[in-house]
Structures are given as C-alpha cells and as structure tokens.
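Below you will find the structure I want to go over with you.
All protein chains of the complex are present and in place, except for one that has been dropped.
Labels A and B are assigned to the chains in the order they are written; within every chain, residues are numbered from 1.
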Amino acid sequence: MSLEPRTDPNPPTAEPETPAKGPAIDAQALHQEILDLGTQGMVMNMGPQHPSTHGVLRLILTLDGEEVMACEPMIGYLHRGLEKMAERRPYRHFLPFTDRLDYVCSLANNLACAQAIERLAGVEVPERAQWLRVALMELNRIASHLLFLGTFGTDLGATTMLLYAFREREEALALLEAITGARLTYNWIRVGGLPDDMPENWDKGVLAFCDLLESRLPEYDRLLTDNPIFRRRTEGVGVVSPEDAKAYGLTGPTLRASGVAYDIRRWAPYEKYAEIDFDVVVLRDGDTFARYLARRLELEQSVRILRQVFDKLPEGPIASKVGKVLKPPPGIAFSQVESPRGELSFTMVSDGSPNPVRVHIRAPSFANLTVLADLVAGNKVADVVAILGSIDIVLGEVDR
Amino acid sequence: MMERDFGSALRTALAGLPEGAVESLEVSGSVATLRVNLGSLRAVLESLKSFPEAACDFPANLTAYDTGEEMFLVYRLASIERGWQALVLCRVDRSEPAAPSVTDLWPGFNWFEREVYDMFGVRFEGHPDLRRILLPDDWEGFPFRKDYVSRPSGSPLRGPQPIDRGAQG
Partner (left out) sequence: MGEVSPDLQSRVVKFPGGGVLVAGIDEIFNWARSNSMWSLTFGLSCCAIEMMATAASHYDLDRFGILFRATPRQADVMIVAGWVSVKMAPFIRRLYEQMPDPKHVLAMGGCACAGGPYRDSETIVKGVGEIVPVDVFVYGCPPRPENLIHGLIKLQERIREESILGIKSREPITVGG
C-alpha cells in the first residue's frame, strides 16, 4: 500500500455534469441512476432483554437512519395464563396471584380483585377497612410513582434520580412492611376488608413519611423537572391529542397529561374517595414531559389524601364476616380502581359454583401500550425510550 | 336521576335499530347492561358511540367468556363526560366464533380483539392484523375455551409445559 497522499482523480464539483477527467459521460443518465438506487429501512430489534424496556417488551423498529419509520411491539414474554388459573381455584384463592400483575403497585390489584368479588357476592366492607384501604392505596401510589421517577430518569441517562427515588421508596416500603409484612407483594386485601388492623403508631409513621417526602420534592425538581437537558429531551416529544388519547383507551396519568379529566377516584368513587378532598392532576400539553409531570404532581396529591385519612379514621371492625365457602349468585360484575398506571378493572362471571367461570383483568398498561406504535413513528430512536418510559408500563399486567 | 336519564338516552340512541337487535336493557345506577344479538352488534356499538345523547365513546374493555355451552363477548364503553357506562353482552357461535371488528371506531380495541382471538378463537372480521398476541405464534388451540386440552411438548423451550396439578391452591 502506497504511503503517498492519495488524490481523488474525480473530485466532486458543484455541477456534476463536468467531471475533471476521463471520457465524456452522460451526466443525466448517471444522475438518474443515482436517484433510482433507493434506500432501505433497517430493521432493528429492541428487547426483550433491554435496560430500558421496563421488563420483557420487544420492539421491532424499522429505521431510516436514526428516525423510526415503524414500530411493532411484541408482548407475551411474561404470559402465565393467570386468568385461566383463576378458573381452577375458589374466588379468594386467586388474591395472592393478583399481587404479581402490576407488581410495582400490588395493593391496587388486590383491591380490584377483592372489589369485584365483593360486588359479585354482595359483601359490604366496614368503614374502618375502607379508610385504611385508601391509606394503603395512596402509600402504594407514592411508592410506584417514586419508582417511575427513578426509572424514567435512568432511561434518559439521569441515573442519579434512581438512587434518590429509591431512598424515599425504602421508607414507604418500610411502612408497608410494618402493616402487611411484605415489601413488594403484599396480599393485604381480603374480601370484606383487611386481614388485620394497623399496628401501634403506624399513622404517626405515615404522617412523618409525608413530611419527609414533601421536604425531598424540591430535590427531585432540581434533578429532573428543572433540568434543561431533561426538558429538551421530553418537551414536545410524543404528543397525544385528547381525541386520540380517548380513542386509544388510554387511562391514568398518560390520559390526564393530554387534558382529559378521567380519574376513577373522582369519576366512580370507591372506598372513601368521595369524602376526601384532593385535586385530579390534568395537564394540557400531552407530551412526554406532561406525562412525567402528572405523576410528579400526583405525589403531592397522595400526600394530601394520606393526611386526611387519619383524621377521619373511625373505630370499628376491620372486616365483615364471609363464609368459609364463597359461592356468589350467577351473574357478571366488574370493579374499577385507579391504579398508578390507570384504570384497572376485574370482570368476573359466576355460575353459582365456588370457582369463577371467568376472571378478566383489564390492565391499564395493556391499553396504554397500544398507542406506542403510532406515537414513535417519525421520532428518533432516543425518543422511543423517552416515550416508552413516560407511558409507564409494567409488563406483568400487560401479559398476565 | 342518573338511571332514568341514562335509560332514556340509551333508548333514544338505539331507537333506529331493527326489532330484536337489543334483547334486553337494564340500568342500575350508572351502569347499563345490554344483551344484543350478533347481527346488530356493530350497529349497536356505533349508535352508542355516535349518538350525542349516549356519547359512550371511551373504549374501556373488551373480553369474552365461555361457559362450556355458550360463548359471549363483553364490551364495556364509558362516557367520560356523562359519567355512565354501558356493558354490552353478545352471544357468538361457539363452534365457529366470529364477530365484526370495531378497530375503525376505537383503535384502542385492536389489541383487545387480538387477545380474544388468541384465547378464544373469535375471528374479528375487518381486523387489520388478527394474529396471536400473548401466546407464541405456533401455539395450537385456544386455551380459555372450556374444551381446550393441553398437550405438553417435550421441551422447555417450546410450549405447552406440563402442569403440576398437585400445586393447586
């Protein structure tokens, strides 16, 4: 190989018609040939093992350079057939399995399942249990949103946020462990109430945690909300209009960030939410930043709810008596719960026997994920991660 | 009263449909339960969405259930503005289950219809991409049907896997 500097015998000029050397070339034909070459999209596989897909989600991206032309999500890598397993068991034996659906907010699943059985069988829940269920739900909502803040920051590269969010999350998990005995899969809601009352001074612990969290919120804002790089990566990315959001069946903060005020706690109040004073966080922009901000502001609302619960908590039984064998009358009933991801709903069909005929789990992440394919088209690969993170899915409930 | 308003709104929306389309209509609180026949399913759902009296334009849920003798589709449509929701039940033929697709009305039901096909074998006519969504593509049979028989494969890398019945709760 020669070490002399190589000169291009045909340096490109502004007008391609006149090459510097060589025989005369039909420039028009050459130009047309170059235009006819055409380009192909590159198909790239993202997942199922990927640090940013929030579990086992596989995205088949067709790329034109760095721009995404099409995206096909493939799910089912965590499918267990839980709904079929429910048909082989008595109603209440299914409750421990529900923890493992949306495993970041297990109590929401427990509550939705128990509520569906209660509506099907006509079981009443005592007042004290209803108030405590609200407290448990909101504490779990805080834990879930803290996990979202941490993982969303990590997806975009702001890894510090994960450590800060988990620091507070450990406090919330310690409180939940004090009452339920478990850190993640609580299984602490029963048909008719709760298994046991709260321990001594648990309410003081929760209120102290509320104060702690409020003091740490400015730190999260310094790290993410007011961070110019974070803003540049999330503002204007993945905008969903309110009409599209409703047509796709989005729920939860993903929907409320697009301007639609649909929160089951206000729309179809369950437990004691009708007697609690709180705001539903609705934002107008519909972009990734709005979806993030909706969850960040919901932290404050959950703290507000928690503070009211213990003022109004009455004395009384913690569960109503339900017989040994639960045989609801034939029929169909459904429950609706506002989980941190959206509307979680269990539909149960009974034929009078101890086992259900059908249990269907309407998972908010399953419905929210349908918008991803149309939303990422036209965006860059880096935006795919931001948009997916902002929808906040948990694959356990997508696949069931 | 919510019940009365909702009931009359539904009757107005469904007035234009042929006789026998809606087999029964009950309203309890803010939830209406309708039983419709398969031939009019699409017309009923379109009316519920487009009539401003009913305005049930939010696709809340779509599933199915099989009792062993009958198979039903269950749609749940909500009206966010009015605060009510309609549960629509429709029987499908259990031996050759098929139904019209509503993905053009609600793109959110695309995956829900794929899941009902995956688990029950219901073919949704007009669906742009009807294939399995949760189970592996080469799975045989529709597991949520009551007559489904599991035939375990020999390999842990392919399904179905053997079931340990001693582990039932």
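Everything below uses one rule, namely that contacts are C-beta pairs under 8 Å (C-beta built on N, C-alpha and C of every residue); 3 or more make two chains touch, one makes a residue touch a chain.
This one's a predicted model, so the numbers in the text were calculated from it and none came from an experiment.
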{"item": "Absent-chain contact - pick from A:E170, A:D285 or A:D351", "value": "A:E170"}
{"item": "Sole contact to the chain not displayed, among A:L147, A:V240, A:A268 or A:L326", "value": "A:L147"}
{"item": "Residues belonging to chain B that touch the chain removed from view", "value": "135-136, 143, 150, 152, 156-165, 167-168"}
{"item": "Contact set of chain A toward the excluded chain (per top definition)", "value": "48-51, 55-56, 76-82, 84-85, 88, 96-97, 99-100, 103-104, 147, 150, 162-164, 166-167, 169-170, 173, 183-185, 395-396, 399"}
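Heads up, the rule we're going with is that only the chains that are shown with their structure count from here on.
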{"item": "Chain A and chain B: spacing of chain centres that average the CA atoms, whole Å", "value": "24"}
{"item": "Touch list for chain A against partner chain B, complex", "value": "75-76, 79, 81, 83-84, 88-90, 93-94, 96, 246-250, 260-262, 267-268, 332, 334, 343, 345, 347, 349, 351, 357-358, 360, 362, 366-367, 369-370, 374, 399-400"}
{"item": "Complex contacts: residues of chain B adjacent to chain A", "value": "30, 33, 57-61, 63, 65-67, 74, 76, 80, 83, 87, 89, 106-112, 119, 132-136, 143-144, 168-169"}
